[in-house]
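Here is the structure we will look at.
Complex shown without one protein chain; remaining protein chains in place.
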Amino acid sequence: MDTTPPAPPTDTGAPAPPHGYTSDKKAYLARMKRIEGQVRGIGRMIEEDQYCIDILTQVSAATAALHAVSIRLLEEHMQHCVVTAAQESPEAAEQKIAEAAAAIARLIKS
Amino acid sequence: MDTTPPAPPTDTGAPAPPHGYTSDKKAYLARMKRIEGQVRGIGRMIEEDQYCIDILTQVSAATAALHAVSIRLLEEHMQHCVVTAAQESPEAAEQKIAEAAAAIARLIKS
Amino acid sequence: MDTTPPAPPTDTGAPAPPHGYTSDKKAYLARMKRIEGQVRGIGRMIEEDQYCIDILTQVSAATAALHAVSIRLLEEHMQHCVVTAAQESPEAAEQKIAEAAAAIARLIKS
Partner (left out) sequence: MDTTPPAPPTDTGAPAPPHGYTSDKKAYLARMKRIEGQVRGIGRMIEEDQYCIDILTQVSAATAALHAVSIRLLEEHMQHCVVTAAQESPEAAEQKIAEAAAAIARLIKS
């Protein structure tokens, strides 16, 4: 049980957001809320015995929305973390890129 | 807060559930609840500025869970609607199968 | 305009082609030849040190072409084998559909 509160993401005076996606945070949260609503809607369609193919169409839409968010997160991650790492050292960049490539492989197989 | 119980899917006398997935409805609803929780969790990770790659891992997990549900829905749809249609007429089956194939194509591209 | 009748897939007296896709065999073989050419072209691009992103675009095109063929094969398989099985017995249909669903799951994860 962790009783210490998490460090606030933006201290006063903190110069830059900790991750690439942070500047767009509100937009991301709105997108995730919308996807959450899509998933809840699929549950409701099942609850109401709606037609299977229509449910599958909504599942495809939710999956596509999740993929779109993840591509955007990945791009911002690379713009931010990978580029920062590349300015630090080749080894740091290499490690970040290997990690990103593994994440891409997981997305493609999911 | 909804205090009225949901209408039971099968009234006394109702001969059969309307769709293939209806018999398993509770299990589907539980799975959808879990996926909804996963999606909400991803929003919370963004809210808390968690590490991008960890967020992507959760997105892959949610996508894989949605795909697993859709494969199961599709299988039950075919077991139920396609087989029923095949017993009716070749044309009815052909139409149902074309519809299912289009849904599969959407899933693969999503 | 092709006036020569298509060569019968099997001997005279053979009542029906063995699989759903057999009637379209020539078209499938032409599509597979084209995909084989795409894959060979990707090898040539690597051989000639072409730009990585251009190579990836061709890989996406080849993958999409393979997916399109597999959706078509799957649809014809269901039109043919699944419908035939459904006319035979519910158990035969169930087994064919479970097998098709497993194939769809493999396609989605590939």
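Note that the chains are named A, B and C in the order they appear, and that numbering of residues resets to 1 at the start of each chain.
In this text, contacts are C-beta pairs under 8 Å (C-beta built on N, C-alpha and C of every residue); 3 or more make two chains touch, one makes a residue touch a chain.
None of the values given here were measured: they were computed from a predicted structure.
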Self-check item: Residues belonging to chain A that touch the chain removed from view
Solution: 67-68, 71-72, 74-75, 78-79, 82-83, 86-87, 90, 93-94, 97-98, 100-101, 104-105, 107-109
Self-check item: Residues from chain C at the interface with the omitted partner, ascending
Solution: 9, 17-22, 25, 28-29, 32-33, 35-36, 39-40, 42-43, 46-49, 51-53, 55-57, 59-64, 66-67, 69-70, 73-74, 76-77, 81, 99-100, 103, 106-107, 109-110
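The definition used in the following text is that only the chains that are shown with their structure count from here on.
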Quiz item: Counting in whole Å, what is the centre-to-centre distance of chain A and chain C, each centre being its mean C-alpha position?
Solution: 34
Quiz prompt | Computed distance of Cα centres, chain C from chain B, in Å | solution = 26
Quiz item: Which residues of chain A are in contact with two or more other chains?
Solution: 109-110
